[in-house]
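Just passing along the structure, written as structure tokens.
Shown here: the complex without one of its protein chains, the others still in place.
Chain nomenclature is as follows: A, B and C, assigned in order of appearance, with residue numbering initiated at 1 for each chain independently.
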Amino acid sequence: MEEKYYEISSDNIEKFINNLVEQNNEVIAPKDKDSDTFYDKITNFKDADLNILLPKLSFKEYLLPKTETLFEYSISGSSINILDSLENAGAARIINNGSGGSDNSGKKGGKKIIFGSRPCDAGAGPIMEKVFNWDYKDEFFNEKFKNLYIISIACVQPDNYCFCTEAQLSPESSYGSDILLKKGGSGYYAKVTTEKGLELINSSSENSSLFKEISKEAFPADKDWKAAFDIKKTQGFLDKNFTSNYFQEKFLSCIGCGICTYTCPTCHCFDIQDEGTNEKGRRIRNWDSCQFGIFTLHTSGHNPRVTQGDRYRQRLMHKFKIYNEKFNKYLCVGCGRCSRNCPEDIDLKEITSELSLMENSGEV
Amino acid sequence: MENNRVEEDDKNAQNDKGNLSGSGSAKEKEPRIIAFVCNWCTYNGADLAGTSRMKYAENVRVIKLPCTGRIDPLFVVEAFKKGAKGVLVSGCHPGDCHYTSGNYHSRRKYTAFRDLLSYFGVDTNRVEFSWISASEGNKWVSVINDFTNKIKSLPDSSDIFSKQ
Amino acid sequence: MEKMNDKLQNTAKELLESKEVNLIIGFAKGSNPLRMRSVFITDPKDAYKISFNAHCVQDLAVFLKKPEVKKFGKIGIVVKGCDEKAVNTLIQEYQLSRDNIKIIGVECRGAIKQNLADRGEDSVKQSTVYDKCLACEVHTPLLYDYLVESDEPAFEITGDVKPYAKIEELDAMSVEDRNMFWQKEFEKCIKCYACRQACPLCYCTRCIVEKNTPQWIETNIEETGNAQWNMIRAYHLSGRCIGCGECERACPVNIPLMLVNEKMARDVFEKFGYKSGLDINAKPVFGTFDANDFNEFIK
Partner (left out) sequence: MARIGVFVCWCGSNIAGTVDVKRVAEEAAKIPGVVEAVDYKYMCSDPGQNTLRKMIKDKNLTGVVLAACSPHMHENTFRKAAVKEGLNPYFIEIANIREQVSWVHEDKEKATAKAIDLLKMMVEKVKRNKPIEDVRVPLTKKALVVGGGISGIQAALDIANGGVEVILVEKEPSIGGKMIQLDETFPTLDCSSCIMTPKMVEVYQHPNIKLYTYSELEDVSGYIGNFNVKIKKKARSIVEKDCTGCGDCWNACPMHKNVKSEFNVNLSERTAIYVPFPQAVPLIPVIDRSVCLHYKKGGKCQKCYDACGPKCIDFDLQDEIIEEKVGAIVAATGYDLMENSLYGEYGYGQFKDVISGLQFERLLSASGPTEGVVKRPSDGKTPETIVFIQCVGSRDPEKGVPYCSKVCCMYTAKHAKLFAHKVHGSQSYVFYIDIRATSKGYEEFVRSTMENDGAIYLRGRVSKIYEDNGKLIVKGADTLSGNQVEIAADMVVLATGVIPKKGSDKIAQMLGISYDKYGFYTESHPKLRPAESSTAGIYLAGMAQGPRDIPESVVSGSAAASKILGLFSKSEYEVEGTIASVNKTTCVGCFYCKRVCAYSAISKEEVKDRNGNVLKVVANVNSGLCAGCGACVNACFSKSIDLKGYLDEQIFAEIKSLAV
């Protein structure tokens, strides 16, 4: 689609969002909760907290719910009945966690709109989409991805833990956003890159009247964001130094809590489990983390990733080497959540930067 | 939507169990009570109630274990999660444990566990603990009847372990 | 604070030089001036990295359960009074040999809440420290091989301080209201198990939540599975938790876990007169019994 550009005043963006809510859309935005900010359902524009840099968790759960029912089953005598959750979304179990998240209602789930996300979070969608489609087409993911509309607001001032620029995005990137807003003018400038974005703007005549189309040139140009280090170098180091002692020493301080993976917008590992009684139950998939020892524990008792160093190395390898080799992108949007949330102050930006420097100096 | 599932389950239950007025459809009226009892005192006490042809409420389902010391408080959580409205734990009187001290250890654990349940908003009226010896068939009967009546008198619980 | 850091660094250096320990676990500067992080020192030359201040929030005893760390054999560890109780409990529960650990106790004047520090808070005050610091009885650790005294004065406590005041509030609530409160809290849980990993006493090789025959805890990350996890975590720590508060600090969704731990600690003390982490030779409260134990709830 050809990109389109608009200008919209502060008042009108408020109207737009409230209209979307009134049109029975589920609108999700950063919202104050327990002296922190989380993505949560809003019923009014004013609920949204647009002043903070990033909510504590990403909106990943709207694409990959924390728990997702794949199917239900019941056993009677020697027969087993399966109820496919995707085909029978209405009958399937709906889990509403109150946080507005984990809705795994499948096809009939309807559209969800994320408002006020940052370019980093928005960028995670297409990055994950590749994983869920390169071989097996994961309809559960795709249904949600298709129905998720993302209106992001560009960052003005990243913090010390941010490294989206290094991760080949930028504070003003529109990658993954259906509509990218930038502050300026009477309120915001909007860049619409997808049909979904247009669909939102044209969802009513009132809505479309709130946006004033402008030329590409009238849209403010991106700042010249400079990367502090070269992520390719990081990759280069990882390519050659699987056995480096760096990992073992550095991650002695890692307690394996998995917060980095759980709060990461792109980490997407899950675990499949059955739950129920003797006669009926359901098969679900739950978030999982490569930082847990049990993640790679073999039935034999052998564990190929025996130390936390091995596990964190895996996280680095996956994000900055393996994924890149397959999809020519990084499995990281540089949001810095893993660093900010780490109880042991392990800083991914610091690590990727150190690795790039070590690659430079040829240090192992 | 939560309700949808419950209805669906009900249908399944009906189908599975035919016309039986057993566990399936009776659940609206008759709360399910699970009793975890020790093999040596309470199970024998219940047997004595039987051989004495005493009558008591039908709601209780007994799970036999060697000793109250084996009855993990987490079984109670599982019982609640699987729909039990009340859980009874019963074993030998202090000093009478077949294994010397199983009931003492158990009592300690349940003391803390009950506090925790209550703190998390589970009505501890739903958990009963009693010492019933092998000669106390009548006590078994009165404990079961009283507990069943108590459970019936409680409002429908909405605590975290009542949901499925 | 220089004097304190000098003493810390010298102690660490001497211990490493004399080969009394193979590893020192201490605090060092973190990713920003108001964050500290753990540091693992094997070379006496690196001892200068060790320092201590009010941002040393971590309980370093958590590392003593890591197999990678255990491999070092004799270890020296820098601990605050609260964290030291975890060392005691690890010894008490056979996870650590007293002979293999050199305890470098630091006199702690209170730790600044990390979420405040992340917003720029840098002073130790009644309003900025953790609740555990308000009721702290172990500014000086109970057990140590070396004591590094603080250069700082104790912060002033004014008024009637009630740490974890919410507990009394919860106790006063109806069961239904408590249920509502905790349901809301547990809904937030994402089952990352950071509470477990951050806990120095959650040292099991295989956590009960990882056992699937039977499945003790539902794996789903929904209200029931979450509540079950939180219940069992609390149950397994009752009578053991030493109140370092690391679970709550680690929790990415801000579940007030210390309200559970502290409540259990209070109940255990009230019913059995036992406080955890005080004595390496004490019998753990749930490893023993008294024939005259609390019996009132039993028919």
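Here, a contact is a pair of C-beta atoms (placed from the backbone, for glycine too) under 8 Å apart; a residue touches a chain by one contact, two chains touch by 3 or more.
Predicted model, so just to flag it, every value in this text is computed and none were measured.
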Check: Which of the displayed chains are touched by the chain that has been omitted?
Finding: A, B, C
Margin query: From the list B:44, B:90, B:111 or B:157, pick the residue that touches the absent chain.
Written below: B:44
Next item on the list: Against the chain that's been left off, what residues of chain B make contact? List them.
Entry: 16-17, 20-24, 26-27, 30, 32, 34, 43-44, 46-47, 49-51, 53-56, 58, 61-67, 69-72, 75, 78-79, 82-84, 95, 98-102, 105-106, 109, 141
Notebook entry, point to check: For chain C, which residues lie in contact with the unshown chain of the complex?
Noted result: 93-95, 203-208, 211, 213-216, 236, 283-284, 286-288
Check: At which residues does chain A meet the chain that is not included here?
Finding: 75-78, 277-279, 301
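Assume only the chains that are shown with their structure count from here on.
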Next item on the list: Would you mind pulling out the distance in Å between where the CA atoms of chain A average out and where those of chain B do?
Entry: 45
Checklist line | Centre-of-Cα separation between chain C and chain B, whole angstrom | finding: 36
Checklist line | Cα-centroid distance, chain A relative to chain C, in whole angstrom | finding: 32
Item checked: Complex contact set, residues of chain C against chain A -> 30-32, 35-40, 58, 62-63, 66-69, 115, 118, 184, 187-188, 190-194, 196-198, 206, 210, 212, 215, 218-223, 225, 246, 249-250, 252-254
Margin query: For a test of understanding, state which residues of chain A touch chain C in their complex under the given definition.
Written below: 34-36, 38, 56-57, 66-67, 95, 97-99, 102, 160-161, 248-249, 252-253, 255-259, 261-263, 271, 273, 275, 284, 286-287, 289, 292, 294, 306-309, 339-341, 343-347, 350
Item checked: Residues of chain C touching chain B in the complex -> 170-171, 175-183, 186, 216, 218, 223-224, 227-228, 230-232, 234-235, 238-239, 260, 263-264, 267-268, 271-272, 285-286, 289-291, 293-295, 297-299
